[in-house]
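Here is the structure we will look at, set down as structure tokens.
Yeah, one chain of the complex is gone here, protein chain that is, but the others are all in their spots.
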Amino acid sequence: MSVSVLFLLALGLGLAGWIAGRARAWAFRKVAPDGRLTSLPNYHAWYVALWIAVPVALFAIIWSVTAPSLILQSVLSTPEASQLPAFGFQRDNILREAQAVASGAAPAVFNEAAKPLIEPFRDAMAQYNLMGFAAALVIAFLAGAFAYLRLKPDFGARTRVERAVMFALLLASLVAILTTLGIVASLVFETVRFFGMVNPIDFLFGTQWNPDPMSSADNPDPARYGAIPLFWGTIFIGAIIAMIVAIPLGLMSAIYLSQYADPRLRKWVKPALEILAGVPTVVYGYFAALTVAPMIRDFAQSIGIASASSESALAAGIVMGVMIIPFVSSMADDSIAAVPSAMRDGSLAMGATRSETIRRVLIPAALPGIVAGIMLAISRAIGETMIVVMAASTAANLSANPFDSMTTVTVQIVAMLTGEASTEHHTTLSAFALGFVLFLVTLSLNFIALRVVRRFREAYE
Amino acid sequence: MTRVHDNLEPAEAKMAANHVSVFYGDKVAIDDVSIEIPNEYVTAFIGPSGCGKSTFLRSLNRMNDTIPSARVEGEITLDGDDIYKSGMDVVQLRARVGMVFQKPNPFPKSIYENIAYGPKIHGLATGKAELDEIVEQSLRRAGLWEEVKDRLEDSGTALSGGQQQRLCIARAIAVDPEVILMDEPCSALDPIATAKIEELIDDLSGRYAIVIVTHSMQQAARVSQRTAFFHLGKIVEYGRTSDIFTTPLEQRTQDYITGRYG
Partner (left out) sequence: MSNLTPPTRTPAFEARLRKRYASERRFKLLGLGAIVFSVGVLAILLFNMASNGIGGFQRTELAVPIDLAQSGISTDPAVLAQPGAIQSLEAQGLPETVAMSAVQALGPKGAEELNPSAWREVAEALVDDPSLATRSETFWLPATRGLAAAHGGGGSPELQAVARELAASGKIERNFDGGFLTRSDATDPQAVGIWGALKGSMLTMIVTLLLAFPIGVMAALYLEEYAPRNRWTDAIELSINNLAAVPSIIFGLLGLAVFLFLFPSLRSAPVIGGMTLALMTMPVIVISGRNAIKAVPPSIRDGALAIGASPIQVVFHHVLPLALPGILTGTIIGMARALGETAPLLMIGMRAFVATPPDGFTSPATVLPMQIFLWSDEIDRGFVERTSAAIIVLLLFLLAMNGLAIYLRNKFEKTW
């Protein structure tokens, strides 16, 4: 029995409890002295329903995690399991296949050795499904009876239901903290394992990146794990080339739209920029790889740079810059709009032209906000994956020539994790170490930027 | 129609409005106003809130252009030239007709840069020394020099409200305008700061044509030589300040200055 059945059971029994609780509350209403309850019947109904549905749902979650291993244990204890190879990959495969057939997920086994295990699996599943079902019913009955018996005319069902709702709201908001902790924990855990094999100094300051997924899993060569070329490639593409494109274009677009453009033009161009922001990165990546990169290579070769790569940093950086334009533009727009109009009027009243007002008053006044916006843009650019995966290279070059091929942190994370290496291999772990560095850098950029923005806003409020 | 006191001494008209109406979209804010702004005098515009006195003031240096829905009809002249005619340069106009706003609005730059801004953009100084001279002169004339001479590099926004407003006046006179428009310059200030600004206006009159919008009749009486009383988008009465306050011709003026409404 799958978890979803248990969840449906929780819902169904909860509904039954809801009806029962409501009926009981209505009955109270008839016998109560003035026909009034402390809480409305619906709250009594919800009280019972929650007492049934929540414990059953919790049980379903626990059961879904524990049941598979219990089933596996009982299958392994059968005589048929003694035929299995002792350890390793093959054994797991056979078991998985037998289980898939037994549960109906696969039509037939591929591996003959799995065949005898199908029946034991089927038996064990049936047995544990029955057990789970029975346990859920018992829990529902006990919890429901407890709640049902507590109902009285003067029972404060509403406060209790509301307390439960409040608790649910609190839990929901804790998901954000849990996610953050989950990210930090998973990154730190794997990174520590990686640094157990490769010295962090070698990793952070080495200049050769050439991991070998085929090498022995225990003894990585630290000399192959120098991440400097990746950091440089990331900065060169995301923070230099992309920003050279995005900052002037985004800033000037924002200025033109907010200070000069006719409202009718603004009405059309703003959504167009929003569309530009909404185009998925995989589409930009495809555009970069298919259209921009060959164009840039041909251009470079025509001006005599024969070594120009078709996976040049320039192509990925330019397209990434285009992707960032709407982001910079909207941040700049917000920052300029936050400057009080009295500043603008003051400058215009002095006889300044509009461009003088913008350049000498508005932009300096909005500068903190614009700088914060650029920091957020950089943070987004260096974390961007698909454009560089599709248009940049996997070869780690330490070069300042924009026509050279270069790789980035995100490209290497993808390369390390979509390769053939096992989850324990140091190439896999290195991806987590790279991810950790990326996480820390983007986090600090965001943190500083948000503080700057906040202080900037406060200054004008 | 505007009742003009007939005992006005002759004065050179720096600016003049002839049958000026200002619209915001379909709404009439100023309705057929005619008035002369004499040179080297302080002219006060008084009247209840929403009577259009600030709107009219803003049309004198075309700051209304920054409001897309605003439209001006009629003729406003500066030294006889219509400022709304097509050849009129709005940048030059605003350099000649300076403005001080209700709320002090120093730029978020240093005190020095605030004053130097106008001369710099208009190219009025040929070198650093000349610019320093203009800054010092302007601050002196605005009576702020002694207070800030040692901290010219501090931000203009770090000054007190009254100092900020005097900084804005200094900023306006740094480009040597011919007319200075002041839109309730003291409404955001305490009495002591207000007294200093009024003293400053007094010092400046005689050099420039000054127009001050105020809702304080005492202030109008203290600083101006001429007063125009605005009501519902029209000038009800115009004359010497002393006459307006002692022998108003119109009942509405009388009611307003005696505090029946406002």
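Chains here go by letter, A and B, matching the order in which they are written, and residues are numbered from 1 within each.
What we mean here is this: a residue touches a chain if its C-beta (ideal position, glycine included) is under 8 Å from a C-beta of that chain, and two chains touch if they have at least 3 such contacts.
These numbers come from a predicted model, not from an experiment.
Peer 1: Out of A:Leu58, A:Leu149, A:Ile201 or A:Val282, which residue would touch the omitted chain in the full complex?
Peer 2: Candidates A:Leu58, A:Leu149, A:Ile201 or A:Val282; residue touching the omitted chain: A:Val282.
Peer 1: For the chain left out of this view, which of B:Leu124, B:Ala188 or B:Leu249 touches it?
Peer 2: Only one listed residue reaches the unshown chain, and that is B:Leu124.
Peer 1: Which one touches the absent chain: B:Val175, B:Ile197, B:Ile235 or B:Ile257?
Peer 2: B:Val175
Peer 1: Consider the whole complex, including the chain that is not shown, and state which of A:Asn93, A:Asn129, A:Asn401 or A:Asn446 touches that chain.
Peer 2: Once the missing chain is taken into account, the touching residue is A:Asn446.
Peer 1: Mind listing the chain B residues that contact the chain we can't see here?
Peer 2: Per the touch rule, chain B residues meeting the hidden chain are 12, 39-40, 89, 91-92, 95-96, 121-124, 175-178, 207.
Peer 1: What residues on chain A make contact with the chain left out of this view?
Peer 2: Interface with the chain not displayed, on the chain A side: 65, 96, 105, 158-159, 162, 165-166, 168-177, 179-180, 182-183, 186-187, 189-190, 248-253, 255-257, 259-261, 269, 271-276, 278-287, 289-291, 322, 325-326, 329, 351, 353-356, 358-359, 376, 379-380, 382-386, 389-390, 410, 413-414, 417-418, 431-432, 435, 438-439, 442-443, 446-447, 450.
Please note the rule applied: only the chains that are shown with their structure count from here on.
Peer 1: Could you work out how far the Cα centre of chain A sits from that of chain B, in whole Å?
Peer 2: Roughly 58 Å separates the two chain centres.
Peer 1: Using the touch rule from the top, collect the residues of chain A that touch chain B in their complex.
Peer 2: 263, 340, 342-353, 356, 360-361, 364-365
Peer 1: Would you pull the chain B residues touching chain A in the complex into a rising list?
Peer 2: Result: residues 61, 63, 66, 68, 91-96, 98-99, 101, 103, 105-109, 117-118, 121-122, 168, 171-172, 175 of chain B touch chain A.
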